[in-house]
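Dropping a structure here in structure tokens format, bear with me for questions.
One chain of protein is taken out of this complex; the other chains stay put.
Letters A and B mark the chains as written, and numbering starts fresh at 1 in each.
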Amino acid sequence: MVDLNNCEAVLRVPVTEIPDEWFERLSDDEKDSEFVAMQSKTYFEDTWAQFKKNRLALVSLVFLFILILAAVFVPMFSPYTYDGQNLMQRNAASSWQHPFGTDKFGRDIFVRVMYGARISLSVGFAAALLNLIIGVVYGGICGYIGGRFDLILMRVVDILYSVPTLLYVILIMLIFGSNIFSVLLAICVSSWVGMARQVRAQVLSLKEQEFAQAAFVLGASRPRILFKHLIINCMGPIIVNTTLMVPDAIFTEAFLAFVGIGISIPMASWGTMANDARAIIMLYPMQMVWPVLAISLTMLSLHFIGDGLSDALDPRKR
Amino acid sequence: MSSGHYVEISHLDVIYDVTKGIFSPKQLVHAVNDVSFTIDSGETFGLVGESGCGKSSLGRAIVGINKPKSGDILINGQDVTHLHGQSLHAFRQEVQMIFQDPYASLNPRMTIGEILTEPMVIHNLYRSAGEREDRVTELLRTVGLKPDHVRRYPHEFSGGQRQRISIARTLAVNPRFIICDEPISALDVSIQAQIINLLKAIQKERNIAYLFIAHDIGMVKHISNRIGVMYLGHLVEVGNSNDVYFHPLHPYTKALLSAIPISDPDIGKSRKRIILEGEIPSPLNPPAGCPLSTRCPLADSTCREMPKLQKFGSHQVACHHINPSDIA
Partner (left out) sequence: MDTNNLLEVENLCVDFETDQGLVHAVRDVSFSLKPGEILGIVGESGSGKSVSMYAIMGLLASNGIIRNGKITFDGEDISRNAFPNEKAYLHSMNKIRGNKMAMIFQDPMTFLNPLQTIERQIMEPLLNHTSMTKAQARERALELMVQVGIPSPEKRIRQYPHQFSGGMRQRIIIAIALANNPKLLIADEPTTALDVTIQAQILELIRDLTRKSGTSTIMITHDLGVVACLCDRILIMYGGKLMETGTDREIFYSPNHPYTRGLLSCINNPEAEERELVPIPGSPPDLLKPPMGCPFVDRCEQAMKICKIRMPETSVLSGTHQSSCWLNEALRRQKGGRA
């Protein structure tokens, strides 16, 4: 190999003074003709590097992480429970014992907000997961098979989408009763449609790409082409869409709870807490502030994360 | 039915429906129009033509990406246009394809190792993981890449390197016939020759037949035993590559050859070119009769009738105006 330590002398001198031994032929081993240019970065590393650049998204991610930890552990270790009433301490203001104060039954609002976070976040993530599965499979199959099959299935989707969500909610409540699963079902019935449409559009264009055709010519089965070649290449939009689905679902749940549909007392979700506080908002406005603050901050941070992800996963930015 | 040729394509038609919307009038593109030719085992057949002439549609019809409207494709005497199940699976091992765009033909989410192992997984070749790894290493060596590249992703490679990975992928199933759909047109000049020579070396070693589709007749001549020239869906001239190249008979082949910029300043600057006037007609609305009649310097009223592919010396040409003195 060429000795690079010794080369300073050769770089500075006039051409005629370069020693003759530098004019010896290089052997093939000393050349590096088949090098591979860039350093290897996996998809995940690359996305994370891009995501980290967005401060707001990073702060939001930290916030969400803390919220999830708090939702899991605060109700476990707190001396209070979500339904433990203490009639001696009704409507108390913030204090060391009760950081967010207590409600009209003397229940600790901090614990109730954290307990509500469990409900709201699980509804949000469960809805997003269901959307992901149904939307990706439906959209993927529609886009891949195409033709008349696609045309009919997409019209079904259009019809589902054209019925107002509230109508589904009322129907589902009538049949299954007012509980958390009905809420989940109601949210999912129409919201996977967006995901399905997006995946279908992506798959429709990806299946014309040469790597998909190469897989076809190699004899790959249809599920293999669909999942290993097509859907894996639209992971970017799918992840972003799923992330943005979480706040949508949380908000829908809160909205339904606020109008009195959904989980039943004494369980708490942010929506029911806001509803409870509504009656006494003129007397104890802080009781309204805490659940609403929780809803807003969670929504905002999830939106920021979604934004950050969509930038980080955007193929045009690399 | 079989005439002993390895591949036999007869009266093949490929038609696309490009109608926009449900209520518009039907619009059909006759991409491949009554094309017949044969390829022998271990031979390279070059298919040349400009964009929209149907050469790629033809290649895609052979591997089943497009369904032909009519006509037969016989490979080893077996019609491959209506295969199912086991025989289709076997056909996929026998016939492979290399694509034009090295940036689109490799799945960006798979490592090189995964890309090269996939065909073996699909066809259940080399059962053990160790054997498959050995085979991947061997394939990478064949195409001149290093075995330690297996964990890299396609975007880390240059265009020429990717095209070599594509070639390795097709070789993974030990095909006997490879359709090369413009495999060099997206590459730099110094890389094109690499790929051509690699394909030739592979052919010599494994006796694979190629259908080499390209628009650069100069490069096609270098790899092909025989050349077919296509224009607007029709095969207008077929012959041995040197005959077609040095003694073209069809006016379109002549124009195509004289349009190549020659890399020799003295000849290039002084040479008289046959320049075809005007543009290639839209395939949606092709001229009646001979497809070249709108641009051909020899066109007259006889050209309103479609000429048949006829034998002239060692060529087959579809033209009413063959000058007997041209025939070598």
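A few notes on this one:
Rule of thumb we're sticking to: a residue touches a chain if its C-beta (ideal position, glycine included) is under 8 Å from a C-beta of that chain, and two chains touch if they have at least 3 such contacts.
For clarity, every value in this text was computed on a predicted model and none was experimentally measured.
If you put the hidden chain back, the residue from B:Leu88, B:Ile260 or B:Ala288 that touches it is B:Ile260. When you scan B:Val18, B:Leu88, B:Ile275 or B:Ala288 for touch with the missing chain, the hit is B:Ile275. Touch with the chain that is not drawn comes from one residue among A:Val10, A:Ala93 or A:Leu283, which is A:Val10.
Shown as candidates are B:His5, B:Lys69 or B:His215; the residue that touches the absent chain is B:His215. Mapped onto chain B, the footprint of the missing chain covers residues 50-51, 158-161, 188-194, 196-197, 215-219, 221-222, 242, 245, 255-269, 273, 275-276, 279-280.
Of the residues in chain A, those that touch the hidden partner chain are 2, 4, 7, 10-11, 15-16, 18, 20-26, 30-35, 37-39, 318.
Here is the rule we use: only the chains that are shown with their structure count from here on.
Residues of chain A touching chain B in their complex: 34, 36-38, 40, 42-43, 209-211, 213-221, 224, 228-229, 232-233, 235.
The residues of chain B lying in touch with chain A in their complex are 63-65, 88-89, 92-93, 95-97, 99-101, 104-110, 118-119, 122-123, 144-146, 149, 151-153, 155-158, 161, 166, 169, 173.
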